[in-house]
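Report on the structure given below.
Heads up, one of the protein chains got dropped from this complex, but the rest are sitting where they should.
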Amino acid sequence: MPSLITHSPILIIAIPLAAAFLTLPIGMASRKARNALVIVSLAFVVFLVFALARDISINGIHVYTLGATSPDLTIPKGFMVPVRIILEVDSMSVLMGIIWSIVALAAAIFSLSHIANETGQNRFYTLLLLMVAGGFGIMFTGDLFNLFVFLEITSISGAALIAFRTRFADAQEGGFKYIVVSAIASLMVLFAIGLLYAQYNLLNIGALAQVIQYTTLDKIALALLVIAFTIKAGMVPLHLWLPDAYSVAPASITGMLLITSHACMYAAFRVCFTLYGGMLNTPVVGWIIIIFGLLSMFVGVTMALIQKDVMRFMSYHAISQLGYMWVGVGVGLAVLGNAGLVDSYGKAAMSGGIFHILNDAMYMPLLFFIGGALFHCTGTRDFTQMGGLAHKLKWTTILFIIGSLCISGIPPFNGFSSKILIYESVYQFHPILTIAGIIVSILILASFIKVFHSAFMGAELSEYKAVKEVPRSMIIAMVILAAGIVFITLFPSLIVNWTIHPASDALINQGGYINAVTGAIP
Amino acid sequence: MTFILESGYAFWNPIILIIVFIVTMVIVYFFRRRGQENYKKDTDQAQIFLCGEEVPEAEQRHVRAGNIYWGFFETLKEYYNQILRPHTGIINDYVLWFIAVTAIIAIILLIAGLGT
Partner (left out) sequence: MEHIPFNFPFLAAALLVGISLYIIIFKKNLIKLIMGVAMLASGVNLFLVALGYRAGGASPIYTNVLERPMVLPVPQALTLTSIVINVAVLALMLTIVIRIYRHTGSLDSEKSRKMKG
C-alpha cells in the first residue's frame, strides 16, 4: 500500500492510458467486458486520487521523478538543477484531480446509455480514456513542456470526441473550431516556453521560479501563457468558440470539456502564482484577470438569456461561472504583494474562487447531462419546442431544480456557500465586483426559471406522449454528481477546511513548491 | 470541529437553515389545514376565467421560451445588438480577437513595467 501511494501520480496517468489501449481489442471481443474495463479503471483512479489527497494532507507536496532510481531523486549527484520530467502534486493539483476523476467516472457511466446506439463505440471509449489521462497530466505535472504535451493530448482527443457523431453537421463545425482554437493556443504556449528556455535554460516550473526575473521577454512570455490558457478556459472576449463546441458534443463529453477548461484555468494560476510569483506586477496582472472575470460574468449571463438551444444556454452559463472563479482568484493575485491584505481578505477571496471551482464542477456537468437527457428523450435541443416534460421525466425534473438552485446561488445549496465567500471578501477590494456578482446571480436565476417553465412546466404536449424516463445509467451518473452537491451543501466547512484552504495556501506558498523540487536549502 | 463556514465576515451554517425551513413548513402546513371548507376542487369553481372568452386547450396555452421576458429584451435591444456583433460564427474573426487581445495585454504589461 505505501508503494501504491508513492507511485500514485504516475499510476493515475498511466492506468487510463493503458485502459485506453486495451479498450480496442477487448471491445472487439465483448461489449460488456469493455464497459466493465472502462468503469473499473475509472473507479480505481478515483480511489487512487483520494488516497493521494489524504497522503498530501499528511505529508506535504508529493514529488515524483520519472525514470530515476527513486521517485524523489529530483537532482542526481553532480547536477545543479532538476533533471528528468518531474510530477509535482500539491493540494491545489490534487483538488483538481479529485474533480476530474469524479466527473470522468460520471461521464463514462452517462455515456453507457447516451451513445448506446452509435457505431464505433470502442473508439469513443478509447478517446475518452485518453482525454482522462491527458487531463490528469495537465493537473499533476511540474514541467512546462510536459504541460504543453498533455494540453495537446487533451485537445486532440476532445476535438475528436466533439465531432464524434458524424451524422450531425454542426458537430463537425464545433469540432473544427475547437481544434483550430486549441492548436493556436498550444502554439502560443510553445512559443512562450521557447522564450523562457532561451533565457534560463530550464523547463521545470520549480527550478524556473527560483531564477526568473521579470525581463521584457518574460513579460511577453507571461502575456502569451496567460492569454493562451485564457483562450482554452473560455473567458470573454476569447469565448466565441466555446458555445459552438460545447453545444454539439455528446453531453458526457461536454461535462469533461468543462473540467478541461477548469484545468487550463488552473494552469494559468500555476503560471501566475508559482512560476512568476512575487516577481510579476501583481496589481496589473490581478486587475487584468479581474476584468476578464467581470466581463465573463456579465456577457455570459446576458447571452444565455436569449438562447433557444438548451446546451448552448448551459455553455454560456459555464462561461459566466468561470467569471466568478477568476474574480475570486484575481483579487487574491492583486493583493499578493501585500502580506497584511492577503491575510485579511486575499486568502478568503482565493478560497472562495477555488471553492467555486469545486462547486461548479459538481453542478455544471449535472446541468449538461440534463441537457443531454432532454436531447435523448425528445430528439431536439430547442427548448422552445418542449413543454410539459415534468409529467414523464420525474427524476430529471428534480435534478434540474437542484442544479438550477445551485447555480443561482440560492441557500442552502453549495453555490451559495462559495458565492458568499467570494462576495464578502471581494467587497473589501472593490465594492463594484460584489454588486456585479449579485446582479449576475439574479439574472442567472431568471434565465433558469425561463428554461424550467418552458421545458418542464405546462400541460403534456401531444408530440411528447411517447417519451419515457431516461435510461438508468444516465440517472446513476446524474445522481453521483447530485450526491456530491448534497454532501458539499450540508458540510461546507468540512470541505473548505480539508481541501480548499490547503489549496489556496499551496498556491500562495511559492517557496514550498520550489523546495519540494530542489530539496531543502541547506 | 464546527459545522459553521466562516469567511471572517459571514456566518453560514446550512444545517440551521434547513432546520428553520422544515419548522416553517410544518407551521405553514398546520395553517393550511385550518383553511376554508367551501372550496370544492374539480368543479366549476376551479375553472380558468378569461372574461367570458373561450379558454384554449392546455397545449396551446403553454407560453414558449421565446416569448418570456419580452420587456427585458425590448429595453436592452441596443445592448444586444452590440453584443451580438462579435458572435458571428466565423472562425477567422475568433482568431482576430485572440491576436488583438494578446497584443493589447502584452503592451499593457510592457508599459506597466516601464514605470518601475
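Each chain gets a letter, A and B, in the order it is written, and its residues are counted from 1.
Definition applied: a contact is a pair of C-beta atoms (placed from the backbone, for glycine too) under 8 Å apart; a residue touches a chain by one contact, two chains touch by 3 or more.
Note that this is a predicted model, so its numbers are computed, not measured.
*Asks:* Of the residues listed, B:23, B:90 or B:107, which one is in contact with the missing chain?
*Replies:* B:90
*Asks:* Thinking of the whole complex, not just what is shown, which of A:101, A:210 or A:247 touches the missing chain?
*Replies:* A:247
*Asks:* From the listed residues A:194, A:278 or A:431, report the one that touches the chain absent from this view.
*Replies:* Missing-chain contact among the listed residues: A:194.
*Asks:* Where the complex has a chain not shown, which of A:166, A:215 or A:338 is the residue touching it?
*Replies:* For the chain that is not drawn, the touching residue is A:166.
*Asks:* Since one chain isn't shown, list which residues of subunit B touch it in the complete complex.
*Replies:* 84, 87-92, 95-96, 99
*Asks:* With the missing chain put back, which residues of subunit A would touch it? List them for me.
*Replies:* Within subunit A, the residues touching the omitted chain are 145, 149, 152, 155-156, 159-160, 163, 166, 169-170, 172-176, 179-180, 182-184, 186-187, 190-191, 193-194, 197-198, 201, 203, 243-244, 247-248, 303, 306, 312.
Note that in this section only the chains that are shown with their structure count from here on.
*Asks:* What's the distance between the Cα centroids of subunit A and subunit B, rounded to whole Å?
*Replies:* 23
*Asks:* Please give the residue numbers of subunit A that touch subunit B in the complex, ascending.
*Replies:* 176-177, 180-181, 184-185, 188, 214, 216, 219-220, 222-224, 226-227, 231, 237-238, 240-241, 244, 281, 284-285, 288, 299, 302-303, 305-306, 308, 344-345, 348, 352, 383-385, 387-388, 411-412, 416-417, 420-421, 424-425, 446, 450-451, 453-455, 458-459, 461-462, 489-494, 496-497
*Asks:* Taking the touch rule as given, give the residues of subunit B at its contact with subunit A in the complex, in rising order.
*Replies:* 1-10, 12, 14-15, 17-18, 21, 57-59, 61-66, 68-69, 72-73, 76, 79-80, 83, 86-87, 89, 91, 93-95, 97-98, 101-102, 105-106, 108-110, 112-113, 116
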